[in-house]
Each structure stands twice: as structure tokens, then as C-alpha cells.
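Shown here: the complex without one of its protein chains, the others still in place.
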Amino acid sequence: MAGSGFGKLFRITTWGESHGEAIGAVVDGCPAGLSLCEEDIQKYLDERRPGASEFATPRKESDTVRILSGTFEGKTAGSPISMIIYNQNVRSSDYSDLADKYRPGHADYTYDMKYGFRDWRGGGRSSARETAARVAGGAVALKLLEELGIRIDAYTKSIGPVECSPEKTDLEEASRNSLRMPDREAFEKASEYLKELMKDGDSSGGVIECRISGVPAGLGDPVFDKLSADLAKAVFSIGAVKGFEIGDGFAAARAKGSENNDAFIPSDNGAVTLATNHAGGILGGISDGAEIIFRAAFKPTPSISSEQETVDIEGKPVRISIKGRHDPVIV
Amino acid sequence: MAGSGFGKLFRITTWGESHGEAIGAVVDGCPAGLSLCEEDIQKYLDERRPGASEFATPRKESDTVRILSGTFEGKTAGSPISMIIYNQNVRSSDYSDLADKYRPGHADYTYDMKYGFRDWRGGGRSSARETAARVAGGAVALKLLEELGIRIDAYTKSIGPVECSPEKTDLEEASRNSLRMPDREAFEKASEYLKELMKDGDSSGGVIECRISGVPAGLGDPVFDKLSADLAKAVFSIGAVKGFEIGDGFAAARAKGSENNDAFIPSDNGAVTLATNHAGGILGGISDGAEIIFRAAFKPTPSISSEQETVDIEGKPVRISIKGRHDPVIV
Amino acid sequence: MAGSGFGKLFRITTWGESHGEAIGAVVDGCPAGLSLCEEDIQKYLDERRPGASEFATPRKESDTVRILSGTFEGKTAGSPISMIIYNQNVRSSDYSDLADKYRPGHADYTYDMKYGFRDWRGGGRSSARETAARVAGGAVALKLLEELGIRIDAYTKSIGPVECSPEKTDLEEASRNSLRMPDREAFEKASEYLKELMKDGDSSGGVIECRISGVPAGLGDPVFDKLSADLAKAVFSIGAVKGFEIGDGFAAARAKGSENNDAFIPSDNGAVTLATNHAGGILGGISDGAEIIFRAAFKPTPSISSEQETVDIEGKPVRISIKGRHDPVIV
Partner (left out) sequence: MAGSGFGKLFRITTWGESHGEAIGAVVDGCPAGLSLCEEDIQKYLDERRPGASEFATPRKESDTVRILSGTFEGKTAGSPISMIIYNQNVRSSDYSDLADKYRPGHADYTYDMKYGFRDWRGGGRSSARETAARVAGGAVALKLLEELGIRIDAYTKSIGPVECSPEKTDLEEASRNSLRMPDREAFEKASEYLKELMKDGDSSGGVIECRISGVPAGLGDPVFDKLSADLAKAVFSIGAVKGFEIGDGFAAARAKGSENNDAFIPSDNGAVTLATNHAGGILGGISDGAEIIFRAAFKPTPSISSEQETVDIEGKPVRISIKGRHDPVIV
């Protein structure tokens, strides 16, 4: 079943396997007249690129994006925007001894159950490399949202047991350090923690927090297509996400109504605003004009170099140890 | 925009306002030949019905469902199944003094921002009453899943600070007590807690846990339509949900890879099974054959009788106190 | 598979069988603030109603529509509009001797092949009665289009071999006669023709022409969701339609480019207009501002009272003669 596309009016379709010839995205439904060039997309790919951090895999990919359609004289033309990134560093042989074994925490087994076989080279379609195509598609969306005055900031909220203090959310700091943590002290602790894990060939989970400002009140549909529900689906479609919460999230389940309700107050310009933001910017599935805040929990990288128990495709027990250096954390 | 339907192949569309003439659901895409009668649906509505618990609003609704189409001689015919529940207890006057005020934590303000005006009678379309139509639609889905050997159990995991012990998950107990908690001791503590809150005109949040067994490995699509992503969207489309997690969820973000990976082991019948279930039954967006486990965090009921600060539709500050008895908890 | 809904942003879902308890439609995505009452819908149902013409079946149905949701104080509220029409004249026994036979030209056989069995009472879901639910849904769409200055006129272009002269398209005349033909002379000939067929227990096909004025240039999507493609699908979803053409249609296939191209000319108000309208108002799948003109070919009513050869559900040859009076023409 067709599951590689997302969105009704503005639709992103991604394609490509980790070790195939290329990966890419087609953005259909982008309005005409938006300024768009390859540099607008490349800058986000450069940030994402493996090898950009001391904690990330040193896979050497230049990850150069090329826009193949949908723009004319520097502007989007209303037609589908096709973007391609050729894969360069595809040494499948690294993976050949894993071809007949199911890596714990990976989708090897479930792909085999669904499709009967799988492209075992670097995770194939289930590889995190698919997200590079999303980054390309998302870069177009971001350009469009920027024009509408909407700003999105995402950063690492926690790594394993190390959490950033809510009081110390310094976005400048997040852009400076290799773990994108907005709290210098937490970054230092998390770095130590990860270095220890790397020694043991182990990995850590983490939490990402995202803030969207400039969203006018009234966006989103009630009932099934709530803005919160669409965000939940979008975030949960990213590999390794195991939890999602908006505003106070799970903490709201422990709170009282008198604490959790956000009072409406008149704003200076005559409009309505909110005294607090426990709801995270969404009420009844519709934006309320406050900052939209959500968090996503990522499980630890399942590729660890310490030896693990598993089975092969015949169902026989085997032990594997996944070679090579791996990202100690996904966030 | 049309947002009142859910599903591609099996699609549920709900309609109706809290204090309109009726509410209902249309189920399109149900296979032909499934035994289905009104009693199959009524039993779930009776469980849901307000007034069924000492902690629930005593709104008197018989909530009798009628199947208007889609069945022939006791079986589904492959055509859309239309179900209707007439509203009986619709005293709009109870709400008339709230018509021009925005209740904190409710969708009054966001509906006004989106639509320009709203049906203020009992929350209109944003009322939790819409879920009765979902229950009707869901009852058809459950009947179908039962035939496929799939079983769904849901119960209250926590209420405010009171949490059921993971060791004491007794589904029998959950079906016996009015809070559907599977741990007798937790139920008693939660009852005390809620009674205290009710005295203060306050309310509590809570967490629901759901377990789905009998799902074969290989269901769900990779990338955007992951089974986990569709579940996240479905659960987040329920009013008052602020968080969702699968398997270990947010706890996985604090764990190490060596702890969080579930080892594959040979099962007795020659198939593959999992030694643990941190993943909650889904790997790479596809079911792995283990029990699917997820949790949803509900915020506290926003309707509380203690006085609250807010604004009216002119943006002027007012204080309101929401009359009548209200559910002290949504879960 | 769910196939009873149409539209992405403004979506109509119909439900109901010919001889079930009721039929209805849910309109999801109608903007808020449109004036809408039952009379707006009833007037179109009254026009459609069986028994409204000397050539139509005298099935006695008051076909009274009731709006159950989606409006508040006389205006649409943005929420789904549910409409219901109870069936009153449901004498299933008329059909019981057809329960195990496949009527030629009907969907009896194909429904059995698809679903394994069928509601044989009056055609069940495949009955033309389903179109009453579409009329209800369409009435809401028409009200909305009217507000936008769009006007739709449909009339009978031909019945069997009798065709209206293109020079004599008098919409007043069409509204006066029982066959809705805009050419008095053609109406009289067609009446004679149908009376002869009725004597023989036979029926006739016909063509409907539709004109839509007031559509601004620039509507519709290129490629797969062309305005012409969506119209084609919508019209072909009506039972008994076997052909569809826009503008000159099949005649364009016999024409030369120099004859068929419509020249652009400056209009009085400075805008661009077209000297002729061979294209029927759509170029490249997008409206060009000219009147949209299309035609649909309907096959003859398959229910005829003369004896016909067929098989029963066991595949044995039988002869049937469909009792009762039937519409001699569908258009």
C-alpha cells in the first residue's frame, strides 16, 4: 500500500534506499511564486549530514541536493518540485554478514514479514537515511512557512538521564554545541555520558523539543484531523520515535483542572491571549495563537557494537555484534 | 475542510453536535458478510454512557443506537453502515449564560477564531459527546477485528498522582470498578483523590493504557503511514489527549540501547518471537507479532465549578464558574 | 473498500439502500456561515421525486429531508451536515421472485460476485434511489456555489433518436415540460416515442447536457486532478452513465485544429475572453472563464417488462419479466 507520501494539499513523497543509487523527494502542491533555490535546501542537509558532529557516524556523504523540476527563473511554478540526492558512500559489503540475521531493534524482521524479503544494505528503505529526503521536502515547507511569518525551532531536550533545565533554554547555545542542547551545563554532562556509552559500544535515547511561533489562532480541523493529531502522526512517522506530547503532555495527566486550564486574558492590542500555556498552543485540535510546543521521545540507537542475541532468517538463534562506528544517540 | 472522517479502506465519518437533534456515524468499507446487529453496538454505548459511574455526569441519555443501512438479514452487505443516536436530554438553556464567554481549556475560543461563530450549546461539535458516534463506529471495527482473532483491552493506568502497579494488571478488576482500574488498591486511592477534588469543584487528568493482542507480524506501512503513526493520530484525535507513547515510550528516551533492544528468540512453534517487549509490538512502523501496548495522557476535565478568569467574545475580562456537576476525570 | 464518499475539501458521503429504513448524506467540509434550511434541499428533492412526471414510476415517496446536524441558528456551523430521508414505500415482496435471478443490465450479478450476496430488495444499494441522497448533498453544494455567483443548468439533450436542436435551447421550456427538454418540438416527438416504447414494455436511453456559468478562469489542477477529470469521474459515478464529453467532445475528434482551436480575444472590460467555445470552458484541465459545457449519455432503463433471457444464482437459464411500471427513460 502506498505509504510514502504525507499531506493532502501540500504533499511530500519520499523515495530511496540507504544504499541504492539515490534518494529524493517530490513536493506536490507548493504554491507558485515562492523563491526557491538549491541553497535553501542544502543548508538544512548540511546540518543533518552524518559526520557533522563528533557524536555522529563518519559516513562520508556530500549529500548534494539537485532540484530537477518545479521552479522557473528562481521561483516555484506550482508544479511538483522533484529533488534528488545521489548516494555516494555505498559499500554494501559492510552489511553482507547481516543479510540473513535480524538486528534487534531494527525493522529487518518486520520488513521480511511484510514483504517476504528486504534490501539488507544499510537498512534499505528503513534506514534513517530516508530522513534526508524529508529534510529536503521539509526545507521547501519551511521556506513557505517563513514567508507566512511562522518560525520553527527544535533542539535536544534530554539525552538519557541528562535533561536541559527549562529555565535555561538558550537557542544560541543549542546552535553552538554538537548535541544541539540549549543548556551548556546539560550539554557537558550529556557529552560525558555519551562518551562513556561509546566506550561500552552502547547507545542512548533522548527527547527533542520543538517550538513553533507565529501560528495564527484558528488553524486545524476539529475531530479526526486535529492539528495535534496531524502533528502526532507526522512526528511518529519518524523512525525511532516512541512518544509524543503537546504542551504539558503526560504531566497534564497528573495535574488538576484548576492548575492545567490556561486563563484567557485581553492582550494589549485588543486581541485575546493566554496567561499560561499548559495546552501547548492547541485547544480542541485548533491552534489558539500561543506558541505550539511539543516533544518527541526517541529510543536509543538500536545499532550497538556489544554482542546481542537474535535469530537468523531460518529462525535459528545466533549472536551478532554490529561492526563499524554508530551514532550513540539519534536525537 | 473535511476532517470528520478517518481511514482509507475502512472509513468512519462522525457527525452531530452535543445539543443537536442527533449524532451518528457512517462506516464505509466494512466487508460484506459480518454478523452485525444493534446489540453489538449498544453494549459499548451502555458502557460509555454518562451516568454509568458515580464519577460521571448524571446526564440522562438512553443513547439508543439504530442501524439505518448497510446490513441485510443480520449481516453487513458491503455498503455504508449508517448509525444514529437521537439526543434526548438537550436543555440548551443550561449553557446560555456561557454563550458569550470563552471557557478556559475548552475549544470555544478556537472555534470562534476558525468559524466566526459556534454552536455554544454544550460544546456543540467539540463536545465529548462526539465520541459516542466514534464508539458506534468503533464497535463495528471491533466486531470485525474479533473475527480476525484480534483482542483489544483498555483500562485506566493512572488518575492524577495515583498509578496502577504494573505487576497488578487484573483486567477482571478493571471491569468491576467504576474507574476501570486494574489494580484494586490504586482504585481505592484514586476514588479518595477524586472525591476530594469534587468537593473543591476541581478535576484530575489521567492515563489510559491499551493492549492489542493477536496482531500478526507485518502490518503497517513503513515511512509516513507507520502503524505507530496511524495509532498516534487516531488517539490524538480524541479530545483532551495531550500525550501518546508506545511500548516504553518516554522511558525509552532515558534508556540505553543494550537495555531497550528486544532480543529475537525462536518460539516453540518454529516462528520468531521476542524475549522482551520494550518496543510495544511495533518495529519500523510495522507490527512485530508481540502485544501492541500504548498509553494516552488525558488532561484534567476543563469544566470545573471553581471560579475562573477568562474573557468574553468582545475580549473583555470576566470571571465564570461552570454550573452543574461535571466529570472529575475524563479517562 | 470505502467508496461512498466524494471530494477532498468538500466531501459528500451517501448511505442507504432502496428498501432499507432510510437513506442519507453527510456533507463534511462546508464552510461556516452559509444560510441553510431544509427547504433549500427539499425543493430539489421535490423535482427529482418519482411520481413527478407522467413518464416516471408512481412510487409514492414523500421524500422529506431532515437536517440532523451542522447548522446553528439557520447557518452552517462548519461541522458535518447530516441529512436523512426515511423510506416509506418499501414493499420488498414486489421483488422477492427476483431474489435469486440476475436482471440483465442491473448490478445484481456484479454485486454477488463482489460481496457474495446482496440486498435484492429494489436494487438495494445499487438502486437509483441512492441519487436522492446525492441530491440532498448536492443541494448544499449548489447553495454554496450560488453564493459564489456560479449557476448550473441541466436539461435533456436527447431521448433515443430524438434530439433537441442546438438553436432551440430554451431553459424556460425545459422547466415547463415533463421531460425537461429545452425544445418544444423535440419534447413532443420524444413523448410520442416514449409512449410507443411503454406500450411494448421497452425503454430508451438519452443524453443530458449541463452548462455551468460564472466559473472564474484558473480553477482545477493540471495533470491528474484536472477539472475535466474530476467532472468525468463525478458524472460517471451516476448509475447508467456510459459516456461523457466536454465541449465538442467526440465531434472534436473528427475536427481539424484550425476549426477546433478557440481564439483568445480582448473583452470589453480589458480581460481576455474566447471567440468560440469548442473546448467547453476547460483548457489543460483548468477553467478558462468560458461557460463549462458537458454531456452525459445514459443507457436505457434496464428494467423492462418484456420477457428477457437470464440465469439464476445457480447459473441455470431462466426467463424473467420485470413486473410493475418502470420509468421508460432515466434522464
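Just so it is clear, A, B and C label the chains in written order, and each chain counts residues from 1 on its own.
Please note the rule applied: a residue touches a chain if its C-beta (ideal position, glycine included) is under 8 Å from a C-beta of that chain, and two chains touch if they have at least 3 such contacts.
Owing to the predicted nature of the structure, the values given are computational and were not obtained by experimental measurement.
Of the candidate positions B:18, B:79 or B:177, contact with the unshown chain belongs to B:79. Looking at C:99, C:141 or C:217, the residue that reaches the missing chain in the full complex is C:217.
Although one chain is hidden here, its contacts on subunit B can still be listed: residues 8, 79, 222.
Against the chain not shown here, subunit C presents residues 1, 3-6, 14, 102, 104-107, 109-111, 113-114, 125-126, 130, 158, 160-161, 197, 200, 202-207, 216-226, 228-237, 239, 241-250, 252-266, 270-272, 275, 278-280, 283-289, 297-304, 306, 308-311, 315-317. In the full complex, subunit A touches the hidden chain at residues 1-5, 7-11, 13-17, 20-24, 26, 28-29, 32-33, 66, 68-70, 72, 75, 77-82, 84, 111, 114-119, 124-125.
Operating definition for what follows: only the chains that are shown with their structure count from here on.
Subunit B and subunit C have centres, each the mean of its CA atoms, that are 40 Å apart. Centre-to-centre separation between subunit A and subunit B, using Cα means, comes to 27 Å.
For the pair subunit A and subunit C, the distance between C-alpha centroids works out to 47 Å. Listed for subunit C are residues 8, 79, each touching two or more other chains.
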